[in-house]
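Entry: chain A
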Amino acid sequence: MKHYAYYPGCSLHATAADYDVSARAVMNHLDISYSELDDWNCCGATALASDSYLFSLLAPARNLAMAGGDKGDMVVACNACYVAEKRALKAFKEGGEWSKRITEGLLRIDKEIDDDVEVLHLLQVLVNEVGLEEIENKAVRNLEGLKLAPYYGCQYSRPETEGIHPESPMDLERLLEVTGAEVLDFNRKTRCCGSSLMSTKEEHALRLCGEILKEADYRDADAIVVTCPLCQLNLDAFQPRVNGLLGSDYRIPILFFTQVVGLALGLDPKALGIGKQLTSCSGFLEKYRKGA
Partner candidate 1 sequence: MTAKHAFEPKIVAFLCNWCSYTAADLAGTARRKYPFNARIIRVMCTGRLDPAFVLKAFAEGADGVLISGCHPQECHYISGNYKAYKRSMAIKNLIADLGIEPERFTMTFASASEGEKFAGIVRELTETVRALGPMGRVSDRLARYSQFKQDDIVAGGEDLG
Partner candidate 2 sequence: MTHKTRVVRQEDLDPGFFDFFTSLPGGEQILSCIQCGTCSGSCPFANDMDHTPRSIIAMMRAGMVEDVLNSTTPYYCASCYSCAARCPRDINITEVMYLLKNISQVKGKYGSFYSIFGALTRRYGRMFEGELTLRAMLKTDPLKLPGFTPLGIRMFLKGKLKPLPSLIAGRGELQRLYDYAQEAGSVGREVGS
C-alpha cells in the first residue's frame, strides 16, 4: 500500500484549520496511509520568488528533500504550496543553472532531493490514486439536491500539470458527481480570485472575488467548493467586503472539497470543520439534512 508524505502548509495550521481537519478525516476514512512531513517549512508561495528568486526555489526544495523514498510522494492540500513545490521540483529536474544551485544549496544542509519524488495535490490522490469507484463504494450519504459550484482557482491546473487542461480541469467535477450533488458548469472555475494580491491590491482582488461570487449566485449554487485555502479565505472571509464594495449581498458558503466528500462518506459536519466558515453554512447544512 502506497505511503504519502502529507504537506499541509502554513494555512492549514491557521486560517484553514478546517481544511486540515477534513483532509485528515477523509484520508483516514479512505485508509490512505500518510504521515505529516516532519519539520516542514513554508513553501514561500508566490511571495518569496518576488523577493529572492533563488531562495524561493531552495525553501520548497528543503521540503522535497525530506520527502520521497520510504517517506513517499509529497501530497499537498494547498494550491499555492502545490505550485511552489512543483516549481522547485521542475527547476531541479530540468538540470539547468537553477538545478545546479538547488543541489549546491541543499548540500549546505546535507540534504538532497530524491530523483523519483513526485508532488501531488490531495485532489489528484483522491481521484487518481484512491479512485472514484472506491469513494463511491464508501459513500453512504447522497448529496442530491445540493447545487455545487466547483472552483479550482489558478494554481491547480496552471502553469502545467500532466494530463490536466490549464483552463478546464475536470477532477473536481468528477469527484463531486460521486456525491450525488448537482455539479454546476462553472465558467469561472479557474479564474483568478486575486488572493496573492489581497493584501497589496485589495480593491481589485475584491472585484475578482465578486466576479466569481456573482456567477455562483447567478447559477444559484448552495456552495462554492474549493481546492485551495487561499481561495477559501478570499471568497469566504472577504465576502462582506466584496458586498460592501459592489453593493451586493452574497452569502455563499465556501467549502473545501474534503468537507463535501466527507459529508458523502457519512462523516459528521462538525468533525469536518463545517461551521468554521465566516459565511454561514446553516442554509447549506439544512438542505443537506433534508436530503437525509
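As a working rule, a residue touches a chain if its C-beta (ideal position, glycine included) is under 8 Å from a C-beta of that chain, and two chains touch if they have at least 3 such contacts; residues count from 1.
How these were chosen: all candidates are chains of the complex that A comes from, given by their letters.
A quick note: this is a predicted structure, and the numbers were derived from the prediction, not measured.
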Complex partner of chain A (touching, any copy) among 1 or 2: 2
Chain A to candidate 2 touching residues, read off their complex: 10-11, 13-17, 39-42, 44-56, 58-59, 62, 83, 96-98, 101, 104-106, 108-109, 111, 154-155, 158-160, 166-167, 191-192, 194-197, 199-202, 204-205, 208, 233, 237, 241, 276-278
